[in-house]
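Here's the structure, in structure tokens; my notes come after.
Just one protein chain is left out here, and the rest sit where they should.
For clarity, chains are labelled A, B, C and D in written order, and residue numbers in each chain start from 1.
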Amino acid sequence: MANGLLPQIVFYFFAALAVVSAILVVVSRSAIHSAIFLITSLLATAGIYLQLEAEFLFVVQIILYVGGIMVLFVFVIMLVNLDVSLHQLQFNRQWLVATVLAIVLGIHFSLPLWLDRGVVNLPPPSAATMQPNSEMIGQALFQNYMLPFEIASILLLVAMIGAVVMAKRRI
Amino acid sequence: MMLFDNQHILSTVLFTPLAGAILMLFIPRSNAAAHRWMGNLFGFLGLLVSLPLICRFQAGQTGFQFVEDHDWIPTIGAHYTLGIDGLGLVMVILTTVLGAIAILSSWSAIQKREKEYYILLLLLQTGMLGVFTSLDFVLFYVFWEVMLVPMYFLIGVWGSERRLYAAIKFFLFTLAGSVVMLLAILAIYFNAHTFDIRTVLSAPHDFFPLQLQRWLFWGFFFAFAIKVPMVPFHTWLPDAHTEAPTAGSVILAGVLLKMGTYGFLRFSVPMFPDATNQFRGIMMVLSIIAIIYGALVCMMQKDMKKLIAYSSVSHMGFCTLGIFALTPLGLSGSIIQQLNHGISTGALFLLVGVLYERRHTRLISEFGGLSTPMPNFAVVYMIVTLSSLGMPLLNGFIGEFTILRGTFEVPRYGLTWAAFGVTGVILGAAYLLWLYQRVMFGSVTNPANEHLPDMNLREWATLAPLILLAFWIGIYPKPLFRVLDAPVRQLVEKVNPGYYTSQPPAPPAQVPAPAAAQTPESR
Amino acid sequence: MWQELFQQTRQQFHLILPEVQLAFFGMGVLLIDFLLEEREKWVNALTAMLGVIFSGISLYMLRYVPANGVKGFNNSIVIDPFFIFFGFVFLAAAALVILLSVRYLEIEKEHHAEYYALMLFATIGMMFLACGTDLIVLFIGLETMAISFYILTGFLRNDRRSNEGALKYLLLGAFSSAILAYGFSLLYGISGSTNLDVIRAEVAHRPPSDVLVILALVTVAAGVFFKIAAVPFHQWAPDVYEGAPTPITAFVSVASKAASFALLLRLFLTVFWPIRVDWTMLIAAVAVLSMTLGNIAAITESNIKRLLAYSSISHVGYILLGLVAGNTLGLEAMTFYILVYAFFNTGAFAVVIVLRRKGVIGDELDDMNGLFQRNPGAAMLMLIFLLSLAGIPPTAGFIGKLLIFWALMETQHYVLAILAVLYILPAVYYYFRIVAAMWVRDSTDSFIPRVSLGQAVALAAMGIVTLAAGIYPNPFIEFAQYSLGVLGR
Amino acid sequence: MNEAGYFLNHIWLIPLFPLASALLMLLFGRRLANIAVSVICVGSVFASFIYSLGAVLQLVARPPHARFFETVLFQWVPAGVYHTTSGLLGNFNADWGFLLDPLSSVMILVVTGVGFLIHFYSIGYMGYEGGYYRFFGYLNLFMFAMLTLVLANNLLLLFVGWEGVGLCSYLLIGFYFKKKSAADAGKKAFIVNRVGDAGFLLGIFMISGVLGTIRFSEIPAAITAGHFVIGSSVMTAIALLLFFGATGKSAQIPLYVWLPDAMEGPTPVSALIHAATMVTAGVYMLTRTNAIYKMAPFAMEIVAVVGAMTLIYAATMGVVQTDIKKVLAYSTISQLGYMFLACGVGAYEAGIFHLMTHAFFKALLFLGAGSVIHAMSGEQDMQKMGALSKKIPTTYRTMLAATLAISGIPPLAGFFSKDEILAKVFQTGHLLWLVGWITAGITAFYMFRLLFLTFHGESRVPHDVEHHIHESPATMTIPLIILAVLSVAGGWVGIGGRFEGFLAPVIHGASILREEQTSRVEAPDFLLMSLSVFVALAGIALAWHFYLKRTDLPGKLAKKWNGLYQLVFHKYYVDEIYDAMFVNRAKDLAASLAVFDAKVIDGLGVDGAGWLTRFISSISMWWDTWIVDGSIRLVSRLVWVFSYPVRMVQTGLVQSYMLLIVLGIIGILGYYWHMFHL
Partner (left out) sequence: MIPTTHYLFLSLALFTIGVVGVLTRRNVIIILMSIELILNAVNINLVAFSRMFGSVNGQIFAIFIITDAAAEAAVGLGIIIAFFRNRETVLADEMDLLKW
């Protein structure tokens, strides 16, 4: 499925799904719904990864993001259950201005890209295949990127400590 | 003794007060008497160590003496360079003398936080001496600003009601000028590639291209004009003077204001001669305005210190007038007048301080008929007043006369300038005598004044030296003129070359505009 | 193949020794904590201090690296003077803050090992920020630092202000680092590599005013500006400064700022150096805005921590001016400024820390009233620090500003120079509001601030450095010059 | 130098003696007993009198052309190099040097002599006053200043004395400093003098600028070297400036206003300073610098005219004053007018001559007046006197002599000097002679009016003072007598132009004009003499008529010849008419002039000037507070206020912060896209 119609269909489907669910994340009243839509969006993104031949990342996305982070989110949402907040306003006072500005920002990013797509001249996707993906990633991760990997461990340690310190009533 | 040989004596003079201050840090705060003694001791020591300068100074020898030079910040090429010429000598001595007197004058006036008070006074002393002795731009600037801080506290902590306002006003005003000067200094560096004042001084008059000279002149102008202070930058002065404690006012009027004129003489005039020639007219007009305006404002003051403050605006106007007359007489007169102003205005503030200590008010209306309870005070006050209004045989006259004589010489409007100056003299007599009359004459109306004690020994000790100096300068100023001859000669040769050869003075219009083209832009 | 991997690791291990030391002691603190009674918690501080010292030693070992540095771990880090310089700054700041923290935490009853551990981890992040030449290293380092700070800011968990500060910091920080990440992704997209040198080469080859490059520049700049709290990305600073525990405020305002400046310099002097014509204007504008807003806003601020926040914003403006000048001197000025700023700014906060006591945060202007009568030494030091902040000689701050002005004049940025110079006036005004409160006003409460041993040591050190760098700045300037190595050439 | 002789070599002692004792008084006077004070002070003045006498004798011993002695003690103001207006290099240098020549010798003799007498007199007069030592200290200080003034060998040193005497007069006028009027008068005197001095200073500048020297001995040479044309504008300017200074010191129009008020001071002061010595400094200065005036005929005209105007104006003023000292004050002004008139027509020697004689009799008059006041225990109003001649005979006789002298009755001193002046003026063919002549009459009139009102007629003395009217002590009367002798015989030195001859070497030829005119107009001397004598007598007669006869005659006549009563009455009727027609008118005129003087000149002129200055100064103070300082405060306030909105942006809402971040990015990107025209 290197080229042909299918990839495009896959891409545009997943893209549309990601965008739509993302919008729903932002607009839906209850936090739970947003969380679920976020999951959808992330899954769609995972699909796109797959379409980009990044299988490993596809897995990571699903396991770590959807399986880990989102569960955490849902858990917290349960913890600080907000039936009250369901009835109150979900958008702050500046929402109109903010939306407009955000869109302006988006235009500022995208319009030049669109106009200059000639100038930007991103090379077409290289024929170089990245298979077997997991192995290559493993190689890179433990040779070129060993150091960041180690630092990441500290980062996660910090995160752990932080979560404990913050969430635990007494240490 | 190595500390006192010609290479190090200036450092000794400079750091004696500082040493005192540091020493006092270790005396417990509770022991106020000790601080008093130490303060006075080191104030006096500072005076003593400065005396060898007078003896060893070779008058008539051009250039700087007692030069001391070390690397300071090699990375930016700043040196620790000290040295004085005649001008510097006069200023240094003035500073040490007034410093000692100011410290002595606060013996009983200061009743809180003696420790910090004396430490700050000594720090201030070092700062001022540094300004007058440093021969390196950066060093000069550092001292120039260091000195602000102690003054801020002297006004802010030991001042009277509106002291905080006055203090911060003083600080900001002066700072506003000096920060601009900092840029000008840097600009000089990029054109002269040195921070050494001597090198820049010895450069030819068109060393900086004219356009640059103009900029630099104004860059320095604000710093100095605010310090002097020239109208319209003077409004910090009345507040600062009024709120400051006696010693503060004495130092402020006696020494701090001189930094402005000193700056003009040391930097603006000799370093940017062409620009100076161009702006001479403006400067003289400003000075005249200061003279007359200050005098006029004096008349309406209800507060003695304010009155004296404005009178110093007027008197310093004479100094700037003399400087920008750019003639030997004008310049030497101006320097002498600076000395005089230090002496007589300092003495005036001391006298007001004497009253303030007794009555804790400075309002003229509170007094009257004081010559009955305090006759000696009346006599001293009279002498000081006379010296301040330029009575012959007292210092004021020598300065004012010489300045006006030098001004008279200015091409074209000479007589007019002189005439205006003389008007200032008349007004001076008017407001000073009026003040004297309101305070001293008449019969005692206010019962509080009936039994005021006359001046005590310490007050005599503070005032006597000043009065002696006043008479000395008034009767035998020759040594002063001799000391000042060389620096003045240098200045004049710089601003209008060939003055001393008997050609008619070149009209300032002949500032060589092409000169800018000739000198290659150095960077 | 694993063989050679270990091989190269063993060869290059000494390069990351300082960080390793910190990590080791950080975890050590966590472990030792279990052995300690409530009143022995100061041992944690001691351990952390040891870590800093050891890290410092191993940093000192590296001092003979060539000017262009030693690359390691597949060019993902470079050990060059720049790193050593900033590493020293971070460690110094960390040491000072640790000294200042003990008493404070005891008063707060939040004396936990995690605090020190997190500080050390944050320091690790900073150091990687300073030495990383790889986008990923930089990003992870940045996040390590940032997240540690989020936690530390909220460390007083029962204090509403602390919570709020932490949450705000987190939201804003996450947002900004997301933007930064976006920029990084674009950089990667431009070059296909995460190595700065490669990216730089690519950027150089790119046609001028390439959209992707500009997008990357702007997003990265936005992220970094946020970290250094430059206008208009500054607004987190006052709130976080006020909310955080005061030692952490000091740490944030000094160390994290220095680290972010390291990142900024690293990126702008390598990646974006080819297109500096494009960003000089941007930096200048941001600098001027920061100076203006910081100075103006501080004039009426009555909370000292907020006031110092605004002042730090204005200082950022000053430091950025050095980058605007862009010549060697300007960069030296920046590094020198960052170096001394670490000391006198921490000092200013330290005095506020000294004022902390049960029930009173001691960060209101009135808490300073009559400090002179209550603790002359503290008042004296505070005066020195404030003078230095205001840039009055003979203090370090003056030399720093002097160098900045110098660079501006040398590169003929006259207008900027005049602006910068004139902004000293409002600065002096609001700093001297504090001075006046300390020295002139009479004390409104009878509380006598007592200085613990640690605080005394820290205060003394900072005061000495501030004065020394003002009176004889030569060594410091040389250090700053040394720090640049080959950068910016 | 030794052959110059002891006294000449020690000429510097002359001013030194009084200075020394002055310092002694001002420093330690309070501890000294009155007797010691008087001995020291009077003694010092006497010593300097002796030394001056000796010096003068040694000078006179020389041949006329060599009667010139100059000595320099030390350089005083070696101010340095400057450019003269002609572009040459000058070296400004004022020495502390003394110059003794006929002119200054006359002056020092007058000053020390009269001064000594007045000091002596003061012992008695001030005996019961507080601040005895202070009084004498100031008086001695004055002597020092005055002697410096007359002995100075250059203009600047002269200016020192000039200012010094001004200061002393300020101090002495304000001697009763508790009286506000006295203090005010002193201040007024000082400031008005300062105004004059301003002119003088400028004059000095111009002289040194134009001639390159301020030494009297070098000025004539410098003038000839400078090739100035007669009446060159520069010279005229200098001359006028100097004269302006003189008007201040010597109380001429327009700056005479201070002198009448100066009478607030103790009477000896008025005698010494405001009659004999200080006020004549102007005349001396003009004579000193006559070489310059010679080049400026126009200026001389001005001097003459101003002198004449002052002369008659002040005289008329004197007619109506009732305060005995005020009368004398105005008469002094008018007499000074005579001197300036003389100088104006180039008759310097005549001026100086009159200066000398005037010093004698005017001092005497004041001292006499003082003695009267002393007798009347402080009363100064002539309305409350009368018929004192019996009670205080000595005072009466001496004052009579003086009055005769001032009225110019031969052979008294006043006659010779005044007559010489009139003669010289007449020779120049000036109409001003007429003014002088008339005024001679008026002078006689008001002086005798004073005499009659005070000493004759029936007593108008209130009874409480009546009984303890007594003659003054010897210390006061002796000086009176000596001065009386002098004012009788003082004029004889002028007989046969001996005085003129003596002064001749100092006078560098008066104005060229005058020399021509001298040849043209030749008037018989005796005629002029008789004329002036006549007018004087007329004046006396008139005074007698109105202030003695008219008061007591009617009664007698009515008693004696009842028949003639009508006639007499009728005569009186005529008399009344005459009186009504002329004298009263004249008196009215004078009175109105007096009002004019008090209200306009003094009121508007002086106080008005003061008021105006204060007004302007209050305006400038307002300006200073609200505009100059106000603008500063406004700026700072603006910055302060502006800081609030900046802080308000800090809403505390996270999302607004984020919004700002987004805005920032948009802004930056927008900037770039704009730059790259996308």
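Methods note: a residue touches a chain if its C-beta (ideal position, glycine included) is under 8 Å from a C-beta of that chain, and two chains touch if they have at least 3 such contacts.
Here the structure is a predicted model, which is why all the values come from computation and not from measurement.
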Completion exercise
Listed by label, the shown chains touching the absent chain are A, C, D
Completion exercise
Of the candidates C:Glu110, C:Glu143, C:Asp210 or C:Asp367, the residue in contact with the absent chain is C:Glu143
Completion exercise
Where C:Pro81, C:Gly243, C:Gly294 or C:Gly391 are the choices, the one touching the absent chain is C:Gly243
Completion exercise
Out of C:Thr9, C:Asn163, C:Gln373 or C:Ser452, only one touches the absent chain, namely C:Asn163
Practice task
In the full complex, which bits of chain C touch the chain not displayed? Write them out.
Solution key: 135-136, 139-140, 143, 147, 150-151, 154, 157-158, 160-161, 163-168, 170-171, 174-175, 177-179, 181-182, 184-186, 188-189, 192-194, 238-240, 242-243
Practice task
Tell me where the left-out chain touches chain A, residue by residue.
Solution key: 3, 7-8, 11, 15, 18-19, 22-23, 25-26, 31, 34-35, 38, 41-42, 45, 48-49, 52-54, 56-57, 60-61, 64-65, 68-69, 72-73, 76-77, 79-80, 82, 85, 88-95, 98-99, 101-103, 105-106, 109-110, 113-114, 117, 120, 122-130, 133, 136-137, 140-141, 144-145, 148, 152, 155-156, 158-160, 162-167, 169
Problem - In chain D, positions touching the absent partner - result: 647-648, 650-655, 658-659, 662
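Heads up, the rule we're going with is that only the chains that are shown with their structure count from here on.
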Practice task
Could you put a whole-Å number on the gap between the CA centroids of chain A and chain B?
Solution key: 72
Exercise for the section: Determine the centre-to-centre distance between chain C and chain D, using the mean Cα coordinates as centres, and give it in whole Å. Expected result: 81
Fill in the blank from the handout: Cα centroid separation, chain B vs chain D, in Å, comes to 39
Practice task
For chain A, jot down the residues that touch at least 2 other chains.
Solution key: 109, 112, 116
Exercise for the section: Give the residues of chain B that touch two or more other chains, as numbers and ranges in rising order. Expected result: none
Practice task
Note which residues of chain B are touching chain D in the complex, please.
Solution key: 231-232, 234-235, 293, 295-301, 327-329, 332-333, 369, 371-372, 375, 379, 386, 391-393, 397-398, 401-402, 404-406, 408-409, 415, 418-419, 422-423, 425-427, 429-430, 433-434, 437, 440-443, 475-478, 481-482, 485, 488, 499-500, 502-505
Exercise for the section: Enumerate the contact residues on chain C facing chain B in the complex. Expected result: 376, 387, 392-394, 398-399, 402-403, 405-406, 409-410, 414, 417-418, 421-422, 424-425, 428-429, 432, 435-436, 439-440, 472-474, 477-478, 481
Completion exercise
Per the touch rule, the chain A residues reaching chain C in their complex are 109, 112-113, 116, 119-120, 122, 142-148, 151-152, 154-155, 157-159, 161-162, 164-166, 171
